[in-house]
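Sharing a structure with you now.
For this view, one protein chain was removed and the others were kept in their places.
Up next is subunit A:
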Amino acid sequence: MEETKERKIVVAVDESEESMEALSWSLDNLFPYGSNNTLILLYVKPPLPVYSSIDAAGFIVTGDPVAALMKYEHELVESVMARSRTVYQDFESEINIERRVGRGDAKEVICNAVQKLKADMLVMGTHDYGFFKRALLGSVSEYCAKRVRCPVIIVKKQPQDN
């Protein structure tokens, strides 16, 4: 009856527990049996500090700090991807899963990626900052929910109900 359109669902992950929960929630609910949806896992690396190139005044940056930073970044990406793997490995056979890594300001990168990929839906967790921290720091999920053109699902930590 309804057309089984292939849908692109972007799930934004980061190092937090909430985004893993968002991932598992979307796997449970957005991929009913027999649907043809694609899950795109998007992880945004924080921007690489460029101080090493601005250095002048006779202080030559050796390769080591930069290499250590790249290694740390690489490990971070790997750990986030490994954690998401434990979440989605049950579903791997049934749905297409793509993994993408971006770099830069998380909210901008997510919005741009959603636009570029022409995603049909965006799923994010939220950092659960509370009132003051949110006012001061700004929230990625809020920014994206406002700017993005497609429907957005914000998944929160479920309260423990017995």
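Assume a contact is a pair of C-beta atoms (placed from the backbone, for glycine too) under 8 Å apart; a residue touches a chain by one contact, two chains touch by 3 or more; residues count from 1.
FYI, contacts and distances are computed from a predicted model.
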Worksheet item: What is the missing chain called in its UniProt entry, if the choices are "AP-5 complex subunit beta-1", "UspA domain-containing protein", "glutathione transferase" or "Dolichyl-phosphate-mannose--protein mannosyltransferase"?
Response: "UspA domain-containing protein"
Worksheet item: Which of A:Asn36, A:Ser79, A:Asn96 or A:Gln115 sits in contact with the chain that's absent?
Response: A:Ser79
Discussion item. Suppose we count only contacts with the excluded chain; which residues of subunit A make the list?
Written reply: 2, 15, 17, 20, 22, 24-25, 28-29, 32-33, 35, 49, 51, 55-59, 61, 65, 68-69, 72, 75-76, 79, 82-83, 86-87, 89-91, 94, 126, 134, 141-142, 145-156, 158-159, 161
